[in-house]
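Every protein chain of the complex appears in place save one, which is left out.
Every chain is named by a letter (A and B) in the order it is written, and numbering of its residues begins at 1.
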Amino acid sequence: MKLFGSFLKILGYFLFISLVSFSIIRLIPGDPVQNIIGERGASEEHVAEITKNLGLDQPIYIQFYKFAVNALTGNFGESIVTKQPVMSDFKVLWPATVELALVALLWSSIIGILLGTLAAVKRNSIWDYGSVSLSTVGFAMPLFWWGLIVIFFFAVKLSLFPVSGRVDVIYDIPYVTGFFFIDSLFSADKTAFISSLKYMVLPAFVLGTVPLALIVRITRASIIDVANEDYVRTARAKGLPYKVVLFKHIFKNALPQIITSIGLALGQLLTGAIMTETLFSWPGMGRWLVKSIEARDYPAVQAGVFYSMAIVIVVNWLTDECVKMVNPKMRDQQRSST
Amino acid sequence: MLLDISFNVKGGFMKKVNVFFLTLFFAYKVTAAQNLIYCIEGSPASFNPQLVSDGVSLNASARTIFNRLVEFKPGSTEIIPGLAESWKISKDKKTYTFKLKKNVPFHSNDLFTPKRTMTADDVIYSFKAQMSTKHPLSIPAANYEYFKAMELETLISDVKKTDEYTVVFELKRPEAPFLADLAMDFASILSAEYAEFLVSSGKGLKTLETKPIGTGPFVFKSYQKDSSVKYTAFDRYFKGKAKIDNLIFVIVTDSTVRSQKMKSGECDVMSQPDPQDIASLSQNKDIKVISTEGLNIAYLAFNTEKKPFDNVKVREALSLAMNKKSYVDVLYKSQGVTAKNPIPPTMWSYNTKTAEGVVDIVLAKKLLAEAGYPNGFETEMWTLPVTRAYLPNGKKMGEMMQADLAKIGVKVKLVTFDWPTYLQKSKLGEHQMIQFGWVGDNGDPDNFMNVLLGCAAIKAGSNYARWCNKGFDDLLQKAKEESTQSKRTVMYKSAQEIFTKEKPWFPIAHAKQNKVISNKVQGYTANPFGYEQFENVSIK
Partner (left out) sequence: MNTAVKKIFRQKSILFGTILFSFFMIMLLVSFVWIPYGYDIIFDGKSLVAPSAEFFLGTDDLGRDLFSRLLKGSQFSLGIGLVVGGISIFFGASLGLSAAYFGRRIDFFFTQIMNALQAMPSLLLALFVVAILGPSITNTIISVALVSIPSMYRLVRSQALVEMSKEYIQSAKALGASDKRIIFRHLLPNCATAVLVQSAVCCSEAILNTAALGFLGLGIPAPYPEWGTMLADSRNLMESAPQLMWIPGLCLLLLILSTQLLSDGFRDQLKRK
């Protein structure tokens, strides 16, 4: 019975997501036909013909039925813009977004935990004030402005890193996994890997800014919390060396909270990717979705919205569960990544 | 320093990894060859030139992969032989006979290797597939929109061959711009053999859009959406192999980012620079900016079906209030000239005698009062939501117009939508005043005036002023069937006078075309139609 209940729940979610992703793009005025015709004129028959070719002349419920049934099997149809199955575009796009998000998460967690711990251990020192101000400013940073400044200084003025893209175009990266850090190793030219590293630096830096602020903040707060617990005081009183206390007691007990904060950051990264990818022409899902909306590429937008909603629902659910387990107070530490 | 060390460590590790993988995977290296990197503003929609109409797709297909029977001479609108060696036009101007060049090879790709060179069959296939969707090699459910837009569907009665290298076009009526039409991108010659192979092998004709095969200077290699398109030079190109080895189109949608990449040396040639960036680009010692007159116009159309714009006095009053020169100075910088006629000054039949637009607030107020609006009125202006070659920034243009119109009491609300919505709503005539523009297809005045201001264009949707003037339209129709250019010129000139008197538009500007190229690039010519050709280009 319980199994049946959760089956119904998942079915409900599926119907909801597919209904939203199907209808939301159709609610926007303007359709793909107009985009194809552009400034020039077109006769009624001509418009009707294109509409028919795109399968948009069928009754709306049939279109939805076809979409939902195909979506169940993971088939989202063919993109109007690329004429390729949406899933084959996906295969290239999602690794780009995930790779960027992972690198951003990696550096922001390492530096974030380091700074947060340092701030907590050396309370009221310059480290503490520095980290806290950094994280406060980082948390308030409008990403699009930050991105522009970073591009201007590090790419245009100093030419340290490329302005945009994913790897130098002279390299042929064979498709193996879609992750360029891995695929570039399969390229004949070994400098391809270094090139892909260089292209990653600026976008990952910008995307990781808000998560960094979040992680510093939560790490610091949770370590201070744990340090005030009785058992830590006892350990200190016993005369254990500070390092031992820090790693054996404090850090270990603060870890669940820190990990949850990283989970929170991950949710933001996947959505924050929209802005960062647009700024850096990063060929990932976020930018692709925005472009597909502009072009009214119905199948592409349907698939994109479907997946991003599914991801958000799963990530929200997972984080909620973690937060419930660890510390209910952390729920309000969220910020949309724009 | 820290970064350097880690790179080195990785480098050492990489060597081993690479030696290992090299034995497993075949991949090749392109660094030593001559590469030309062209940064473009969007992703190509398709690589079948018959199906696309936007500049990006045409550059990525027609001008790189394909050839046409006749072509435009680089840098001019003059017609020169392409795949046709020579041609004859009959006395009644209804039969065109083309002699084809021999031994013109097609490319090959991983699916297909051609067994024969180009013949009359390929030409017939290329046109017949577009003429009737019933043709066996016509792409099912395809939309040959450009072919239709140029009205070739109703013009050509038959295409046939008299021998393997002679093709005859039969027309239903004389049509002056026909030869120029054949030089346009949609008239590219595709391989009939390849199309037959795709049908017989079950790959389907849709493959033409993703794996094109042509006779052109470059062979299509790969395409990654929103990222890049790669080509290699075709070593058996019938005009001789191109000087560069690899041609790479890099897709960078943001014009600011494109300029930045140009400055940092990541691009060799860039498309569509923002006029605001031209100054800083030309200051850069490694970059050259080539300006040529463009075949385009930007205009503000008054919806003459709606009050108060049905009144010519209102249209004139508004035109008198707007300071065209300041718009061009601020938004186009030195990259545009003010417009007064519906066609650009470089086009034949341009009427230099029509009245220039002037600013006269007093007269404008008087005219408004005569029209019954002494205190002005409230209205809407739709501002172009995208950057087009003819108008760099519709929103800022709107803000300037709004400020000017306020001086005569006309309160303008600026409205905009995203591009598809804008197109749809404006084709239905929902707007009051609207910014639009046009880039010419074939250098013929008909392609401006008839498409944008003809009575038939109201229904088709491209007459955004929704203006139908009997005298004007009659002149256009007569000029279209006339084949003597001097007689056509007279008719188009008087049409422009009617236009200037009636003011269905407030013509704004003709944008110059800016080509931004690196100093490394040699042998580059800018084309008046705005497309790019890289077959004669080399890298220093």
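The rule is short, and it goes like this: a residue touches a chain if its C-beta (ideal position, glycine included) is under 8 Å from a C-beta of that chain, and two chains touch if they have at least 3 such contacts.
Just so we're clear, the structure is a prediction, and the values are computed from it rather than from any experiment.
In terms of the touch definition stated at the top, the absent chain reaches A, B within the entire complex. The missing chain, though absent from the display, is touched by one residue of A:Leu8, A:Ala140, A:Leu158 or A:Ile259; that residue is A:Ala140.
Of the listed residues B:Glu196, B:Glu293, B:Asp310 or B:Asp418, the one in contact with the hidden chain in the full complex is B:Asp418. Contact with the chain not shown here comes from a single listed residue; of A:Leu56, A:Leu148 or A:Ile224, that residue is A:Leu148. Summary of contacts with the chain left out: across B:Val312, B:Val330 or B:Ile539, the touching residue is B:Val330.
Residues of chain A that touch the chain left out of view are 16-17, 20, 24, 27-29, 136-137, 139-145, 148-149, 152, 270-271, 274-275, 278, 289-290, 293, 305, 308-309, 312-313, 316, 331-332, 334-338. Touching residues on chain B toward the chain that is not drawn are 255-256, 259, 274, 276-277, 279-280, 323, 326, 330, 383, 385, 395-396, 398-400, 402-403, 414-418, 421.
Keep this in mind: only the chains that are shown with their structure count from here on.
Note on chain placement: the centre of chain A and the centre of chain B lie 37 Å apart, centres being C-alpha means.
The residues of chain B lying in touch with chain A in their complex are 7, 10-11, 14-15, 17-18, 21-22, 25, 27-31, 35, 37, 43, 45-46, 53-54, 141-143, 145, 148-149, 206, 209-210, 222, 224-228, 230, 246, 248, 250-254, 257, 260-261, 263-264, 266, 417-425, 427, 436-438, 451, 457, 459-463.
Of all the residues in chain A, the ones that touch chain B in their complex are 28-32, 34-44, 46, 49-50, 52-53, 81-84, 89, 92, 151, 155-156, 159, 162-166, 169-172, 174, 185-191, 193-194, 197, 278, 281, 283, 287-288, 291, 293-296.
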